[in-house]
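Only one protein chain is missing; all other protein chains are in place.
Presenting chain A:
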């Protein structure tokens, strides 16, 4: 356990602290959705919709918080420490930056990256009158556009969005339950985020044919300011402990056809004591055996 000044007195307190301490395999990242001092209806609706998408790994703060993330990050860091959230979405609105969304993440309770996005158009969950998918579905994420690889800021934005929306890491997934897809297209300096419900239709072969139905929040975003972490801090945050690397199994190899080969190491065998097939005709007769022994046979007749 971490160096506690006060030892936790109850098991519950101990579990609480253990959940928050750094671990080898980390918890799913929580997101905090905060309203700024002058958030308007659009921004509030956006925050509510994103909360619905990210439940239960999100916290929506009801009250307005008068802070400016780009100037002063202490308030955000305090919230992050209290609620153990490493992702945040801050919404505000003023004349210079209308319908502003700041999406960011933390490392060790300090701000790592922040990107400011402007909302040009927003269609809410309520406005689209189609059936929705259940809460907590792991979404499929698709990024279209070469800008996401070429431009450094867009690359970080892609990493941020994946981090934000990917949900818990699971070892296996039910194929029929792939219902939700988030599609991000970057074109002409704008980023279009669309969410669709996936319908798996029968096709002739095993793979189903996909039909999409518009669902959920759709946003048209424009990148404004950014506050990206320096390269070495980013590299430090990417570092994974060695214990997580998968252990390589020795003495096992595979060939092209998929056959698995194993290698066994044996000690030196005494070939004279090898167990082979018994051939009765080759069995040594007692006379021959005694001749080999050099004339000393155990059953010699007594000579008087």
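Everything that follows uses one rule, which is that a contact is a pair of C-beta atoms (placed from the backbone, for glycine too) under 8 Å apart; a residue touches a chain by one contact, two chains touch by 3 or more; residues count from 1.
Assume contacts and distances are computed from a predicted model.
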Name the absent chain as its UniProt record does, using one of the following: "Ribosome biogenesis regulatory protein", "Phosphatidylinositol glycan anchor biosynthesis class T", "aldehyde dehydrogenase (NAD(+))" or "Cell cycle control protein".
-> "Ribosome biogenesis regulatory protein"
Write down which of A:17, A:66, A:222 or A:236 is the residue touching the left-out chain.
-> A:236
Option from A:134, A:246 or A:262 whose C-beta touches the chain left out = A:246
Which one, A:23, A:55 or A:225, makes contact with the chain that was left out?
-> A:23
Against the hidden chain, chain A presents residues 3, 21-24, 26-27, 29, 77, 86, 105-110, 112, 138-146, 148-149, 159, 162-163, 166, 169-178, 181, 183, 185-188, 192, 194, 196, 198, 200, 203-212, 214, 230, 232-241, 246
